[in-house]
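== subunit A ==
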Amino acid sequence: MSGFMRLLRRDLLLAWREGGALGTALGFYLVVVALMPLGLGPDLNLLSRIASGILWVALLLAALLSLPRIFETDADDGALDVMALGTLPLELVAGAKSLAHWISTGIPLAIMAPVLGVLLNLEVRAYPLLFATMLAGTPAISFLGAIGAALTIRARRGGLLLALLVLPLYVPTLIFGITAINAALLSPDGFAASFLILSAISLVSVVLGPIAAAAALRTQME
Partner candidate 1 sequence: MQNQSITQRLANPTRFMQLTDWLMPLTAAIAVVVIAAGLYLALFVAPPDYQQGETVKIMFIHVPSAWLGMMGYLMIAISSFGLLVFRHPLADVSAKAAAPIGAAFTLLALITGSLWGKPMWGTYWVWDARLTSVLILFFLYLGLMALRSALDDESLAAKQAAVLGLVGVVILPIIKFSVDWWNTLHQPASVVKLDGPAIHSSILVPLLVNAVGFSILFLALHMKAMRNEVLRRRVKALRLAEVERAAKRERTAAAPAE
Partner candidate 2 sequence: MLAMIDLGPHAAYIWGSYGAVALVLAALVAWLWFDGRRQRRLLAELESRGVRRRSDRG
């Protein structure tokens, strides 16, 4: 088994055994979505119109909450320094940890989204679209988020700073995630263009994220 797969397995196992982190993210997601109707009023027509937007924004916030975990514990106990000395390039270390974050947080949040759609009176035919766009969009959230997580390891007030650094990078994902759903609801063939751009953003992030995150990690170890 290659070093990449071993690291991925280790991180997934840690995330699974900790358990609490994923529960917190899912719980946060639920609470934010449940707060929206309380703030906007229980108008079901309004809610179903903006449901996809609410679900996307709340997903970004919930994912944001879990981003520090990508590097924090390993940086604290020195495991990251050991990994930097190992044979696996730091870019692949960052890639494996981002991928583990996507599998352990991004996918569960995407699975949870249609369930929460019930609370917002989301149209039935939007459910598969919502799930598909989130599955295609969440890699960008994990891999771009890793850059922010790497930059803020040693910062004061790291969590707040992380939000300020990372949320602007999420804007394209958010925009195309929502336009894909809305376009599909209006016309049968409006989905493809936005969905392809969304996937392209994710693919670019998968390449760019680990490179930038590794560069950020390296500057701290010199």
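Definition applied: a residue touches a chain if its C-beta (ideal position, glycine included) is under 8 Å from a C-beta of that chain, and two chains touch if they have at least 3 such contacts; residues count from 1.
Keep in mind how these were chosen: all candidates are chains of the complex that A comes from, given by their letters.
All values derive from a computational prediction rather than experimental measurement.
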Scan 1 or 2 and return whichever one touches subunit A in the complex. 1
Counting only contacts in the complex, subunit A reaches candidate 1 at residues 147, 151-152, 154-158, 161, 164-165, 167-169, 171-172, 175, 208, 212, 215-216, 219-220
